[in-house]
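Here's a structure for you.
With one protein chain held back, the other chains of the complex are shown just where they sit.
Here is subunit A:
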Amino acid sequence: MSAIITLSLLGILILYLGLYKAKNALLPVSILGLVAALGLEIYAWNQTAEPLYKGMVLFDHFALSFSIVCISLTILILFLSKEYFKAISDNIAEYYTLILFSLTGALMVCSYHNFAMLFIGLEIMSVALYILVGIRRKDKASNEASLKYFLMGAFSTGFLLFGIALLYGSTGSFDLAAIKQYILDNPTSVSPMFYAGILLLLVGLCFKVGVAPFHFWTPDVYDGAPILITSFMSTVVKIASFAGFLRLFSTVLVPLNEFWTPVLMTVVIITLFVGNISALMQTSFKRMMAYSSISQAGYMLFAILSIGPNSASGILTYSMAYGLASVIAFGALILVKRHVGSDQFESFNGLGKTNPGLAFAVTVGMLSLAGIPLTAGFIGKFMMFSNVMNDYHTVLLVLAAINAAIGVYYYLRVVVHMYFMKPSEEPVVSLPINFKVVFIVAVILTIILGVYPNAVIALI
C-alpha cells in the first residue's frame, strides 16, 4: 500500500517541480521515487498478506511480484526518456506525472481485492494513457490514436462495468472472497445473470489486454503513440492487465471453468493466428511489434486457460521475458528512428556492422520474443505450454507450435536486416550512456532468466 501512496505523492511532486521550472530534477526525482516504491514493495514481501481497508486491496506475493515487475520496467523505460521527451514537447513534467499516475493505477490492478478497486485502477491507468498517447498535439497520427484509444477504452469500460454490475446483482457484493463464497455455496444453481456477468467481464478485460477479436485498436494506437509511450503501454500496462485478469479468474471463477474455458479457447486461437499472420505482413517494425504484442498476449492467455499451480509463476516469467525484450526492441527503435527517420525494417539495415553491440542486444530481444532456448522467452513459453498440457489441450499446442514457427519468421526479419543487408549510407547510430545501461541490464537479465530461472519461478 505504501508504494501506491508514494507513487501518487511522487506524481504530484513532479507536477510542482514542473511548475517551478526545475526541469533537470524531473528524471532523477522520478527514478528515486520509483526506487523508493520498489524498496517498499520488497520490504512488504515478508509481511503476512491480509485484505486491507475492508477487503479493498490484498498485497500477497502475487500482487507484490507483479508490482515489482511493473515498477522495474517503468524505471528502465524512464531511463530511456532522458532526451526523448524534450525533443517532442516543452511540458515534460506532464509526461513523468502521467506515467507515474498510470503506474499507480497498474499497481492497483495488480493488487485489487474488490471490484471497485479493479475498476478504479483500470481507469486511473487508462485515463493517464489516453492523454499520453495524444500528447504530440500537432501530430495527426498521435491524435487519431488517442481518440481511438479513448473511444474503444470507454466502450470496453462500459462492458466491464456492466459485467461487474451483473455479478453484484447476483451475489450482493463486490468483494472477491464473497463472490467466491457465493460460487462455492451454490455449485449447481449459479444464476444466469452471473454467467452473463462473466461474459461481459471477459469482453471488457480482453479489450484491455488487446486480444482478438477485440484487438482492433492496438495496431493504430501503438503505431500513433510516441515510441516510449508505446513501450510503456505494451509492457507495464499489459502486464498489469494480465495480472488483474489472472487474479480474477484464478481466485474467483475457477470453479466455473467449464463455462468460460471454451470461450477463452476460441479467443486464444483467433488471437494467435490474427496476431501472427498480421505481423507477418508488416513493413514497419513498430507495427510488427504491435501485432506481435497481440500474439504474445495470446500465449499469455494460456495461463488463464488452464489455471493450475504454475499459472501465476508462468505468467510472471512470461511477462518479465516479454517486458525486457520489448524494452530492448523499442529502445533500439528510438535510436534508429532518431538516426534514419523511419520505423521501417529497412532502417535497421547494416546495424550489425555499424553498431554490433546494439545489434546483439536486439538479436537477444528478438530471440527471446521468439522463444529460443537460453533466453527468458523460452522458459516463459515452456511454462505456458506445460500449463496447457496439464489440461490436455494437445490440439491447441500444435496450433501454438505453428504460430511459434510463424513468429520466428518475422522476429528474425529484423535480424536479417541488421546483419545481412548493406546500410544505405554509413550510419553510425550513436548510443547514449543511458541506453547502453538499459540494454546491458535487459540483455543480462534476459539471459540469466533463460539459463537459471529458478529465482523467479520460486517467487509466487
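Points worth noting:
We adopt the following convention: a contact is a pair of C-beta atoms (placed from the backbone, for glycine too) under 8 Å apart; a residue touches a chain by one contact, two chains touch by 3 or more; residues count from 1.
Simple rule for what comes next: contacts and distances are computed from a predicted model.
One chain of this complex is left out of the view, and of "NADH-quinone oxidoreductase subunit M", "ABC transporter substrate-binding protein", "Sodium hydrogen antiporter subunitF, ShaF" or "Putative phosphoesterase", the protein name its UniProt record gives is "NADH-quinone oxidoreductase subunit M".
Annotation: of A:A225, A:A329 or A:I372, A:I372 touches the absent chain (contact as defined above). Among A:Y16, A:Y53 or A:Y409, only A:Y409 touches the chain left out of the display. From the options A:G298, A:G350 or A:P453, the residue with contact to the unseen chain in the full assembly is A:P453. For the chain missing from the display, the contacting residue among A:A22, A:M281, A:A401 or A:V437 is A:A401, taking the whole complex into account. In the full complex, subunit A touches the hidden chain at residues 310, 313, 367, 372-374, 378-379, 382-383, 385-386, 389-390, 394, 397-398, 401-402, 404-405, 408-409, 412, 416, 419-420, 452-454, 457-458.
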